[in-house]
Every structure is written in structure tokens, then in C-alpha cells.
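Missing here: one protein chain of the complex. Every other protein chain is in place.
In order of appearance the chains are A, B and C, and numbering begins at 1 in each one.
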Amino acid sequence: MIFSLIVDGLAVGSVYALVAVGLVMLVKSTGALNFAHGDFMMISTFVAYSLLVQLELPFWVAIVGALAFAAVLGMVAERLVIRKLMTGPMSGIIMGTLGMAYILQGIAKIVWTDDIFKFPEFFPGDFVKIGSASISPQSIGVIISAIIIITCLYLFLNLTKVGTGLRALTQNKTAATLMGIKVTKVYSLSWALGGILAAFAGILLAPALYLSTGMGGITFTGIIAAIIGGFGNMFGAIIGGYLLGILSSVIPVYIPTELQGIIPFVLLMLVLFIKPTGILGKKMVKKV
Amino acid sequence: MINKTKNRFLKYLPIIVIAVYFAGPIFIGEYLTYLITLMAIMAIVTQGLNVMIGYAGQFSFGQPGFMAFGAYIGAIVVSRMPWIPFPLTILIVALASALLGFIIGFPCLRLSGFYLAMATFGFSSAIFELINYLGPLTGGNEGMYAPAAAIGKWKLTSTDDVYYIAAITVVLVMIGVKHISKTRTGRAWNAIRDDEIAASSMGINLQREKLKVFAFGAVLAGVSGLFYSYLIRYIESSYFSAMGLSFFLIMVVGGTGRVFGPIYGSIFIIMLPQVFGGKFNQHMNLVYGIILVLFVLLAPNGFYGIWDKIRNKSSVNMNLRDKLFSWIKRERVK
Amino acid sequence: MKSPNNDNILTLDNLSISFGGIKAVDGLSLKVNENEIFSIIGPNGAGKTTVFNIISGFYKPDSGTVEFKGRNLVNHKPHEIARFGVGRTFQNLELFSRMTVLENLLIAKHLYVKTRFWEELLKTKNVKVEEARAEDEAYAILNYLGLEQYAHIPISEFPFPIQKRIELARALSLKPELLILDEPAGGLNMVETEELSTIIQRIRDDYNLTVLLVEHDMSMVMNISDRITVLQYGKEIADGKPEEIQNNPMVIEAYLGKGAMHA
Partner (left out) sequence: MLKLNNITCSYGKVLALDDVSIHVEKGALVSILGANGAGKSSCLKAISRLLKLQAGQLLFQGNDITKSTPEQAVHNGIIQVPEGRMIFPDLTVTENLTMGAYCRKDKKEIQNDLEKMNSYFPILKDRRRQIASTLSGGEQQMLAIARGLMARPKILLLDEPSLGLAPVIVEDIFSFLLELKQAGTTILLVEQNAFMALQIADYAYVLETGKVTLEGQGKELLENERVRESYLGIKKSK
């Protein structure tokens, strides 16, 4: 029982981790916490749904289409909204991205209505029995896919020149500029990547959950995962995501269902109380 | 000269607004009275947010939670003890909200930026979860009936009654904030917003001032929540949680950090759906989202900022006109 | 206000702090006498500003004590240290740049405006009296430094040298007993630096202050200091009167580089 719950938790956690990694990457590269990240995810997943179910295109076309859409969406958002707000106060970024979230939700409502849709499973098949536990192939598929995606991101950031350039930019913008790195191009790229990560998360999450315009609320879970792991640290974000996934899958067995929604926040509060910088966070020394 | 009159007009504009407020219900129908009361309530709660973000630089997602807290505390207390006169209820709600503000503010002291935003969001969500969980007390998801404001046997049941309570309060709040902004505490809050390092080396206790601003924001939200419960008489937690966006919108549209910004902002936000009517409501969030993004990008200082720009431009034109005018005058003299 | 034991107003004892493995201050001890102008000099990165940040409570030292008027300042927060009577300026200016000069000075009056929150809400008579008094005091300092005509202009409108003087005025508004100045002459030209030297000496006498100074402009340091300590690599390598420092071979080598001797 507990074992299959943990596997389910890992599956959900994979999605959280993808969302959290995307958020952290955007914060590190452009200093903007994207409150519309979940809605990027939602609307890209709807695009995938339309291509797959309504236009009856093949699987991979639908996925590639949705990813391309997400990348463009990210770049447009960066160019039109984020670039101008990046240098301003933090409240501007929060409200700007929050506004984007509501715009995307509104558009999705007009195009796809408020209904709930069933997204087809990518990994059909019978439940796998391991001991007394039964595990859905969907869960295993999600976990493996997430690991592959995160590994690819890791390799991109560490082995390619552009990826290393992106990391360099996050560490010191002035120095990166002095290396001849074109900052605006890299910003664009990181938001495209952010969009793609969001789209992946949505496509993996949708079959387990129903597809609806309200899906964007996952932004907050993702942010909490990122903070728990230590904001600004990608590995921390992954750990935070999985931790949150497992705990919110296992704990409800022991507490009243009405309180389930509180779990991420209680965890967040605990972490902020004990170690405000998160599990892997470093202490910041402010220069005077 | 003309500029001066304009300044004077601006100065008295709030007072004119207030005067119209008081004469209001005599001339307008009940629905409009209801709307204006709603504006006052929204202006009060947003003023709390405005003080926190615009004055003290402490971001908060907590306003809806505090507002719900105030509404529920008031409803629970009065439904158990109906004999309590409503001024006392207001006081109880204000004190309870201040206390909650302190309690929530305390763990947030070490946080800033996005951490603070998320922590306040977490607390706000926790309040909603608790309201739903404490069914026997709050009615859970079903919501609960909020008793009318009353003193002795005199019950204030009509919208007009709530209108006056809210109108008086909003005026007091605006005056109070105006006063604070020009004195010791307001300066300390501004200092914290602009530069915490310099503020602390000027002897400002960062923690104490942050707690103060948290509590102040909580009191305004809690009290406005109570008024809201008087107005609609039946409260559900989802009413409050759905309002979060409106507060940001009101603040930004009016002008962040401007004392009377929340008033102009709430007039705009409440009247917008009235002007456009039925179909608009379906896509309200979309329109609000667009307005929010447009304002943040193009007019980050809201109506106040736009007004300043227009005024500056017109003063340039004025100079031109003055020149023309003086030339004509000279002609006449000849 | 003399401390009971001796004339030292400030005593640093065996102070050490390191950041990321690099020792910024390493076993530093020094004593500052009441009413003197005491300078700390040394190459960039020698740990001078770090010492200031420890004294004013922004950094917590790994070991050692900071005693001010017989009270250990370590573990006290910056605002408490300000209340004890330590005022400071910053190397890179930490003015509230959106506010006016007068508002900046009034913020420094935070400790001396005795009003309560509810009184401020109602703007009672007490508030008006206290605010007027604070404003008068602020104007007195602005007058003293010749800044009164700038009172209502936002900080960001001013060139760097005037901002420096405003920051000095703001630190004075705190009514400190110890005034810490971090590179007050940075970015000033020769004439302005000479003016500033006179101002610092005048302030010390008129306000009965002790001044702790970090400065790169040697002419100023040698002119106005009563005593000087030379830091290098977080350690003290010399201290004494200006003439002694100027002729100390170790100082010349460390600060001015090898070969300065035979130049």
C-alpha cells in the first residue's frame, strides 16, 4: 500500500520537479518568478489535446506542436512583458506575471470552455504487480520521462556553449556581457526553455489528472517545491518537487481529507522556520 | 495660476468625493448604494495592501485571507452573542486581525522578496483551509449566515446602513493613512522599502516596523471583511479567495503608494462590469488580467501617474499659450 | 560621558571574521580614544570596511569583541547600535534617493521623535510638536553644513559630492558619540577634499564626537588624524601618529608597494 503510494507520489513529484526546475531556471536567468508558469503549462497541454484528439494527428506531432507553441509563448512573454519589468521592483514582476496568468486562463476559457477533458494516456497497459502493490504503467512512464527530460536539460546546460553561457549569465550579468554573450538572446532562449519545460510537465500530468483551465494552480505548488529545495538551486528544486509529491501522496492517509490542501503550505512553513534558505540553499551575505 | 487652481482642485477632490458619498443614498437607488458601499469596502482592504506594498515594500498575498478571517470572526462572535453592539464587534475584529497579523508577521520577518510573497500566500491559503475544515463553527464549504450589525434592538439591516458605516470608516482610514505617511512611522516604513541597510543604521527596528505594517494591513482587511459580511449577509470562503486579483488591480490602477489611489482604483474596478454588463462578466478575469498587465507595463503609477503626465504636458502647452497670450496683449497695448 | 575604566570609547579585541574561507579580518585589536580622529588605512580589500560593518552590527564576527562605552556591541542589531550612539556613512552612499534631503534627515530622527502610532493616525498635538521639533533640529544641521537651500529637493537630483555631504548630515542627525566615515572623500576633488577635512575637524569639536575614518586620500588622512592604524590582509601592521606612519618602512612597502622607498 505505502509502496504504491510512494510510486504515485514519485510520479506527481516528477511533474512538480519539472515545474519547479522551470521556475528556478527563469528566476536565475531573468530574476523573474513566473506566476503564469502553470498557465503556460495549462494552455500548452490544451494545444496538445487539440492536436491529438480534435485534429487526430499522430502522437509525436502533437507533442512537438505543443512544445513549439510553448517555446514561442515563452519568448513572446519575455519580449512583451518580462524584459520591461525585469529591472523594476519585484512587485511589478509578480503582478505582471499574475496578469499573464489570468489572460491565459481567460483565453483558454474562450477557446476550450470551462469543461473538463480526459487526456489520453501515453503509457497504457495493465497494472504492474510488485509484491502486494500494484503500480500503473502511466506512473512509471511519467517518472522515466521526467528523468530523461531533466537529464537532457542538465546536459544542455553543462555541455553546450550556449547552455554554459546561460549559466554564466545567471551568475554574473556584467561579466557575461563582457564575454560578448548577447544577453537579450539568452533571455529569450531561457523563456523558450521555460515554456518547453512547462509544456512537458502538463503533458505528463494531464493523463493522471483531468485537463481543465484551472490546472494553472500548480504554479504555487511548484514555487513551494522550489523554496523547500532552496530557491535558486536546480537540484534543490528537483528534491523539493519529489519530496512534495511523495508527502502529499502519503500523508493524506493519516489526516482528514479536508486538510489535504494545507500539506504543501505546512511543509513550506516548516522549512521557512527551520532553514529559510531551503534544503540546499546557501546563506547570502549582503554587501554593504 | 491655472496650475495652482488645478492643484487646489486636486487637493479638494477627495473631500468632494466624500461629500457626494454622504448625500448618496438619498438620490441614488439601492443598487448603486450597494455598489458604492462595495467600493468603500474594497478601498479599505486595498489601502492595507497599498500601505504594505507601496509604503513599506512588504509584498503580501494575504489580504483575502485576512478579510475572510475578519468576516468569519465577526459572524461567529455575533451569532453566539447577539447582544454585542456592532462598534464593539468592529473593535473585536480589529484586535483579532491585528493579533493574527502579528502572529503571521512574526515568522515572515526573516523573509523578503518572493519568499515573503509565498509565505503570505501560504498563510492565506491555510486560513481558507481551516475555515472549510472547522465546519461546525463556520459551516465549512456551505458558508454561514452573518448576523446584521446591531446596537440593542436597533438592527442595521438595509444597504444604506452599511453604506454609512463603510463610508465613515473609509474616510477615517484615508485620513489616518495620510497622517501616517507624513510622520515618524510612515517615514520608517518608506525607509525600509527603499533601503533596509540604511534604515537599520538610522536606528529603525526593522522587525518591529514590519510587524506593525503587517498588523495594520491585517486590521484594514479584517474590518473590511466584517463590513462585507454585513453587506452580503451570507459568507463563503470562496467569495474572499476569488478577490485576490481585484486588490492588486485596484492598487495598481489607482497608483501604488498613493493615499487616495485605492479609492480611484475601486471606483474603476467596480464600475467597469456595470458599464459593460452581462457578457463581460463571463470573461472578467481575462479583462482584469489584460488591464493589470497593461497598467504594470505602460502606467506603473496608475491613474496618478497618468494624471501627472497629462498635467506636465498641459503645463508645457500652457507656457506656449501664455507666450501667445502675452503677444496678443502687447498687440493690444499698441 | 566617560567610560568608567579609561578614556577608550571604542575597543576592538582580537576581532576575526572570514568569508568563504578568506580571512577578511584577522585578530584585529585596537583602541580608540574619546574625541580623537582615528583613521584606518590600507590597500583595497584589506578589511577596513568589514571592520566598520562589524562595529555597526551588519556582520557578526567569528571571534573577538567590540566594546563601545563599556558595552559589547557584538550580537546587537544595527538599529540598537545606532541607539547606543554610533552613526555612520557608507562607501557607496546609502541615501534614500527617492526622498528629499529633509526627509532623509527626518528618518535619522526616528529615535528622537517621541510619538505613538495611534497619535500619528489622529495627528494629535504631540505629533505636531514633536515633528516640528525634529524638523527644526534637521534644519539646524543642514544650516551647519550649508545645505539648507537643498532641503526639499530629492536626493537623486544632486551630484555625488553634495550627496556625500548630505549623508554626513544624516549621520549627524542621529546625535552620535562615535561617527564612522567610510571613504568620505571618495570621488571628491582636491578642493572639496580640503573643505571636507575642515568640516570633519569642526564637527568633532562642535559636536564633541569621536571620529573613525577609512580613507584613501593620504593628504586628508595625514592632515586630520590623531592616530592611524594600517591594515593589510585583515591584520594590523602598524599604528601610531601620522608622522610615524609616514616614515614606517613596513607601511610604505605594504601600502605603496616595494620600491616606493627608493623612488
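Simple rule for what comes next: a contact is a pair of C-beta atoms (placed from the backbone, for glycine too) under 8 Å apart; a residue touches a chain by one contact, two chains touch by 3 or more.
Here the structure is a predicted model, which means the values were calculated and not measured.
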Chains in view that touch the one left out, judged over the entire complex: A, C
Touch criterion as defined above, residue of C:Glu94, C:Glu120, C:Glu137 or C:Glu183 at the omitted chain: C:Glu183
Candidate in contact with the missing chain, chosen from A:Val72, A:Ala175, A:Ile255 or A:Leu270: A:Ala175
Touching residues on chain A - with respect to the absent chain: 161, 164-165, 167-168, 171-172, 174-182
Positions on chain C where the hidden chain makes contact: 20-22, 43-46, 91, 156-161, 163, 183, 185-190, 192, 216-219, 221-222, 232-233, 246, 253-260, 263
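What we mean here is this: only the chains that are shown with their structure count from here on.
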Most remote chain, CA-based centroid, reference being chain C: A
Middle chain, criterion being Cα centroid separation: B
Chain A and chain B: spacing of chain centres that average the CA atoms, whole Å: 33
Centre distance in Å when chain B and chain C are each reduced to the mean of their C-alpha atoms: 41
Centroid spacing, where centroids are CA-atom means, of chain A and chain C in whole angstrom: 48
Per-residue multi-chain contacts in chain A, two or more chains: 286, 288
Junction residues of chain C - those touching two or more other chains: 58, 90, 94
Chain B contact footprint on chain A (complex, rising order): 27, 33, 81, 84-85, 88-92, 94-96, 98-107, 109-110, 220, 223-224, 227, 231, 256, 258-259, 261-262, 264-266, 268-269, 272-273, 276, 286, 288
Contact set on chain B toward chain C in their complex: 176, 179-180, 182-188, 190-191, 194-195, 197-206, 212
Chain B residues within the chain A interface of the complex: 53, 57, 59, 107, 110-111, 113-115, 117-119, 121-123, 125-126, 129-130, 132-133, 135, 140, 197, 245, 248, 252, 256, 282-283, 285-293, 296-297, 300
